[in-house]
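Take a look at this one; I'll ask things after.
A single protein chain has been removed from this complex, and every other one stays in its place.
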Amino acid sequence: MKPAPFEYVAPSTISGVLEILGQNDPDEVKLMAGGQSLMPLLNMRLSRPALVIDLGKVADLDFIRETDEGVVIGAMTSKRAVEDSELILREHPLLWESTVAIGHPPIRNRGTVGGSMAQADPASEYPAVALVLGAELVAVSARGERTIPADDFFVTFLTTCLEPDEVLTEIRIPRLAPRSGWAFQEVARRHGDFAIVGATATLRLEAGVVVDPRIAVFGVADRALRFSAAESLLTGQAASDEMIDEVASQAAAAVEDPLEDAHASADYRRHLAGVLVGRVLREAAVRAAEASTGA
Amino acid sequence: MASESPQQGGIRLKVRVNGEHHESVVDPRMNLADYLREELRLTATHVGCEHGVCGICNVLVDGQAVRSCLMLAVQVDGKEVRTVEGLAEGGKLHPIQEAFIEEHGLQCGFCTGGFMMALCELFDRNPSPSEAEIKEVVGGQICRCTGYNAILRSAQNAAAKMSASRS
Partner (left out) sequence: MAIEIPKSLDQLPTTRPRYVGRGIRRVEDVGLLTGRVEFVDDVVLPRMLHCAILRSPLPHARITGVDTQAAEALEGVTAVVTGEDARRWSLPAQSSPEGWGTHCIAGDKVHYVGEPVAAVAASSRRVAEDALELIEVDYEPFEAVADPFEAMKPESPRVLDAQETNVMLDRVFTWGDVDGAFADAAHVFQEKFRWNRLGANPTETFGCISEWDPMSLDLTIHGSIQSPGMFGLGRAATFGLPSNKVNIISHPHGGSFGGKGGTRGCDISCLLSRKVGGRPVKWIEDRGEYLLSGGGQAWDRHYEVALALDAQGIVTGLKVGLVDDLGATGEAYGAISAAKPLAAFTGPYTIPVAQYDLKLVATNKLPCGPYRGMGPPPHFFVLEQMMDIAARSLGEDPAEFRRKNFIPADQFPYTIPSGNEYDSGNYGEVLDQVLALSDYSAMRAAQAEARAEGRLVGVGVASAIEPGVFDWNAYAIVGMPGTGVPEGATVNIDILGNATVRVGFSLEGQGQYTLITQLVADYFGYEPEDVRVVQLDTQSAPPSFGPGGSRLGVAITGAVLGACERIREKMARVVAVLMQSEAENIEFMDGKFMLKGAPGAEMTVAEVAGTMLARSDLLPPDIDPRPEATHVWTAAGRTPADEQGRAKSYLTAAHAVHIVQVEIDAETGMVEIQRYCLADDCGTRLNPDTVEGQTEGSVVQGIGAALLEEYVYDEGAQPLTTSFMDYLMPTVFDAPKIEMVAVVTPSPFTPLGAKGCGEGAIHTTPAAVMCAINDALAPLGTSAREVPASPMRLWKLISEARNRASDESNDD
């Protein structure tokens, strides 16, 4: 299980990366962030780039910065750095909780936030979290910089809207609105495995009704999914068990072509999506209620 | 040294491993585990799956536990690597090694290095970890012999030894 031969370069600047990208056939190039998804594919020869561009030495991509709107995380920031960040734990607990659900400590030491976003594995935690948190992803190319809302970023299996000449540089995550409730849950065969299905949600409670619910699942379809119809259904309603059950079953029904593999059939995945959407909504509602009374 | 322009034929690499300086020229596709084992003949780093799941090949890079099968050798250029060979010092076993002996924390011993290196990072970061923190670290590793009960006991014993020696 050894990689096929490739050339390797580790530029120290983003412009260096862009220059090399421009000089090579994009189909022959792989960008390596933390490598925790790419290295297994290379070892198994399932990915056979002619050139690996290692982003590990690029300056200024490894940071967590607080801004007026929330937090900005450099694409090459490791999951371990997110896990260790007091700021994230305090201000962005949903992001923190989803981070510690990813793999195991040595994987989180190397694996990066940008890497997970750009890899767009349908079972990966971060894309769903980016959806419910309304994250924006910043990409640069020789043509300039653009900011992409998470809702537009994830396209399908292992595919984002990034152009072949673009590099993801940072992720901007707005602060949750005050008194928001949030939740993150997943079902995996074993702790730390890719989830069979996971779900995450945020919402607020105002005058006893749900405001601005955001619901996403992962592991179910070709990409992380947000359920706008279910969100609309819940908006303005009391977070009763009946209502949440209805929203959850509508969300489950809205999944087109659930994935199927050795561990889970399409039916089981759809069912779990409903179960987990129900569970995260209940948990988020409890948190929102606590936040309201606590405030 | 990793260069600014693509290279295939071999890349020069400078690294300190267990305190010793090494300079090598490596094929870019050679992973860190193979580099340690084949080039430096440090064979205490065992390889269990080569796709990052089993954790047997863990080593420390700049103090952090990593899967050495999921890192290229060229990526440790300029870094400090610690392997199982670097645990015992001055003819004395590391407290983690002592603890594994005392608690019967190994049987075949093939996976044990991966557990020890992951725990080594944990204890460096956190001298008195909780049971849950220990379990999170042990949980990233596969052992087929012990059923883990004895490994948890070993980890707790090691933590006690290490915090006793600090105080």
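Structural remarks
Lettered A and B in written order, each chain numbered from 1.
Just so it is clear, a residue touches a chain if its C-beta (ideal position, glycine included) is under 8 Å from a C-beta of that chain, and two chains touch if they have at least 3 such contacts.
On a predicted model such as this, the values are computed, not experimentally measured, just so you know.
Taking every chain of the complex into account, the omitted one touches A, B.
When the full complex is taken into account, the listed residue touching the unshown chain is A:Asp193, out of A:Asp193, A:Asp212, A:Glu246 or A:Glu283. For the options B:Val17, B:Leu32, B:Met71 or B:Leu106, the residue in contact with the chain missing from this view is B:Leu106. Even with one chain removed from view, subunit B keeps its contact list with that chain: residues 27, 29-30, 37, 41-51, 53-54, 56, 83-85, 87-88, 93, 97, 100-102, 104, 106-113, 116, 135, 138-152.
Subunit A residues in contact with the hidden partner, per the touch definition given at the top, are 1-5, 40, 44-45, 187, 189-194, 196, 261-265, 268, 271-272, 275.
Assume only the chains that are shown with their structure count from here on.
Centroids of subunit A and subunit B (each the mean of its C-alpha atoms) stand 29 Å apart. Chain contact summary for the complex, subunit B toward subunit A: residues 2-8, 11, 27-29, 31, 34, 50-52, 55, 58, 64-67, 69-72, 74-75, 118, 121-122, 136-137, 139-141. Residues 1-12, 16, 20, 35-36, 39-40, 42-44, 51-52, 54, 56-57, 80, 100, 103-107, 109-110, 191-192 of subunit A are the ones touching subunit B in the complex.
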